[in-house]
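A single protein chain has been removed from this complex, and every other one stays in its place.
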Amino acid sequence: MNLIERVRKAERLSSDIYLIRIESERISSSASAGQFVNIKCPGPEVYLRRPISICSIDRSEKTIDIVFQVRGKGTRLLSDIKAGDTLDILGPLGRGFTICPEHKNILVAGGGIGIFPLLQVLKDHPAERKTALLGFRNKSAVVMEDEFNKYSTDLKIATDDGSYGIQGFVTALLQNAISEDRPDMVYICGPAIMMEQCVKLLKEKDIPCEVSMEQRMGCGMGACLVCACKTRSGSDWDYSHVCKDGPVFSGDRIIFESE
Amino acid sequence: MNLIERVRKAERLSSDIYLIRIESERISSSASAGQFVNIKCPGPEVYLRRPISICSIDRSEKTIDIVFQVRGKGTRLLSDIKAGDTLDILGPLGRGFTICPEHKNILVAGGGIGIFPLLQVLKDHPAERKTALLGFRNKSAVVMEDEFNKYSTDLKIATDDGSYGIQGFVTALLQNAISEDRPDMVYICGPAIMMEQCVKLLKEKDIPCEVSMEQRMGCGMGACLVCACKTRSGSDWDYSHVCKDGPVFSGDRIIFESE
Amino acid sequence: MSNNINMSVEIAGVRLKNPVLAASGTFGFGREYSEYFDLSLLGGISVKGLTLKPRKGNPPPRIAETPSGILNSVGLQNPGVHYFIENEIPFLRKYDTAIIANASGNTVEEYEQMVEILSDADIDAIELNLSCPNVKEGCMSFGSTAEGIVNVVKRVKKYAKKPLIVKLTPNVTDIVEIAKAAEDSGADALSLINTLLGMAIDAKTRKPILKNITGGLSGPAIKPVALRMVYQVAQNVKIPVIGMGGISNGTDAVEFLLAGASAVMVGTAGLVNPYAWIETVKGIEEYMKETNISDVKELIGGLII
Partner (left out) sequence: MSNNINMSVEIAGVRLKNPVLAASGTFGFGREYSEYFDLSLLGGISVKGLTLKPRKGNPPPRIAETPSGILNSVGLQNPGVHYFIENEIPFLRKYDTAIIANASGNTVEEYEQMVEILSDADIDAIELNLSCPNVKEGCMSFGSTAEGIVNVVKRVKKYAKKPLIVKLTPNVTDIVEIAKAAEDSGADALSLINTLLGMAIDAKTRKPILKNITGGLSGPAIKPVALRMVYQVAQNVKIPVIGMGGISNGTDAVEFLLAGASAVMVGTAGLVNPYAWIETVKGIEEYMKETNISDVKELIGGLII
């Protein structure tokens, strides 16, 4: 019944992005890339837990890293966490990315805070070619470049304003990448509109992909049914639940907003 | 608009009694004995402020001391406060004890956590004789003996079980004290039943007294009218408000529960 | 404050310099808070609930703390409407802020007399409290049915020479029905919500914490219910709505304005933070600056569905 874990390290990566390294045998031993944890933010006026993806797992050190952006009350409280503090943390939760050892050439495409769950995919995947395409608002928003460089064979960065890397969106990077070289599998996480466009691009080329979805959550484990996400179900549709059926879904299962 | 003050010292005086010394020019410069402060306890699930008497004022050091017992959520949170922390604190509030320079012989009678507001009376009063009668549950509950010793000319302690001082209640000490020597004024603070009995004893001898009342509070400044306390008003009665009309009242004004 | 921002609103012909008022019963007659800030910074003040004769109120304890809220059972302790007129109005009139007299009665006749008396007083509007949960007779029993509302409002309307704001209780099945009844009976504006009837128990002593057993729940805990009712009512009436219930800062106030309130009241939050009232005014201004809105009236009913 113990959900309390110790923080080994807490670090600010950019103006509003923070990394927390958590010591947890429980989580590190069973977590896989793309899963998430549900964290009780310590402080007043925050009632629900906050879902955050596992960014990196160190199974020998028995730690996991989460990386998050300060968005509201909860993430602000989390940004005050220091090494040595404890956190009440549920996880690992949800269905992570599918790692198929037969795939030799994979690609990850991430936008903004969507890049974080993709790092562990690169770390865990045995593919020979691993392309990473990351999109950021501007130069000062670029984080974790070294880590992604380390675990990919090819890293490309785009910024909305061109202040770093190529000017444009990740979708543009993806379009180029797949026209040059067809990946066996693409892993996508980012804003809904970006994921939708990526999935569309890939569908045209019949390249399989997985996307990691976001939705407001309660329990985080499939019981309260609040985290609904529209998915195809035969010729009909249904609401799946991001916390249990996801957060990772096969790209072709998701019915995006604009459909 | 700044209510935030720094904690200079935080100390545990007994198993459940804590002292906090707060640096505050604002409060120390205008506070008088018997007034209180209203403190926002830092932590979740505590909405209202908590009223705590000012125990001691150091006007040259610009600090005040509060001493409190851990009773529930709020005081538990306060007990975690450390030197260097800050507190959101309203005050000084209420009407304190009346200090009449003509009085040469005064007496303070306190029971349990009721002793704390009495210390500053002893410190501020110019009387020649200052008797302090303090009641505690048992020996391990005895706190601040040195301080009361220092500022009184005569200190007597009673414990309910006789494990320290005289066995019995403060009322017994008071009965003895006033039969030997008639004080000009008596200041009382403690459980309602103790205050009621003390007031009765003193009334019989026609000795004036003041009592410091407790009641659950909202605003702490007379606006919300929740902290009602039954008081005489001519031949009728009325509800006075502990936070503004009190907490200190003339003993003969209070209509105690059992009346 | 800022010159290019227009914060003023109008409620039933009364111009308020900004849409933030002190809620009745949490601000006394303003004296206490006047030591903390300039009352002229407020759009208006709804004073402690008044009755024809002085009232002692309920026995203590009258307050209990609950999760993100409080229960109170003050029971309309007040010095009576005549004392108010003689002793409190002159004080309040020193400030440039609207005075709203919050009035209760035990009978319809008492409501009529209150409105008649207050109509000749130097105040800006009358807020008819048909919603106090803490008194046995009158008040909430009038306010919890449409017929009760119609009965009181129609009758007092004849005596009203000041704008009549009717304050509604949330302890009803259909707030829209009640609101419409008030509108149809002649209310010039509505204010909502009063407190939700609640209770707190001390497991240790096994007793209710409030001597009165039940009390009125207010504070942030009730904000979702208040917002919903304000939204529903504002959609369904033409008269202005003053929204309240758990507002603690500018963001909360903006939410109520977006939901359709023309002004807001802040109550319980001020018991914890005496600057809550003026911080709410500033918070709205900041929101307007950040979102490039120059007239606060643009926010009213601005919810995007």
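Think of it as A, B and C in the order they're written, each chain with its own count starting at 1.
Keep this in mind: a contact is a pair of C-beta atoms (placed from the backbone, for glycine too) under 8 Å apart; a residue touches a chain by one contact, two chains touch by 3 or more.
As the structure is a computational prediction, the values presented were derived from the model and not from experiment.
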Of the chains you can see, which ones touch the chain that is left out? A, C
Contact residue for the chain not shown (choose from C:5, C:41, C:121 or C:197): C:197
Thinking of the whole complex, not just what is shown, which of A:90, A:172 or A:193 touches the missing chain? A:90
Touching the hidden chain in the complete assembly: which of A:13, A:70, A:166 or A:228 does that? A:228
Even though one chain is hidden, which residues of chain C still touch it in the full complex? 64, 66-69, 71, 144-145, 171-174, 196-201, 203, 205-208, 213-214, 217, 219-225, 227-228, 231, 246, 251, 254-255, 258-259, 287, 302-305
Kindly note down the residues of chain A that lie in touch with the hidden chain. 1, 40, 45-49, 90, 215-219, 221-230, 238-239, 244
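Note that in this section only the chains that are shown with their structure count from here on.
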Using the touch rule stated at the top, which two chains are linked by the largest number of C-beta contacts? B-C
Between chain B and chain C, what is the separation of their C-alpha centroids in Å? 36
Using mean C-alpha positions as chain centres, tell me how far chain A is from chain B in Å, no decimals. 57
Where chain B touches two or more other chains simultaneously, the residues are 45-46
Within chain C, the set of residues that touch 2 or more other chains is 68
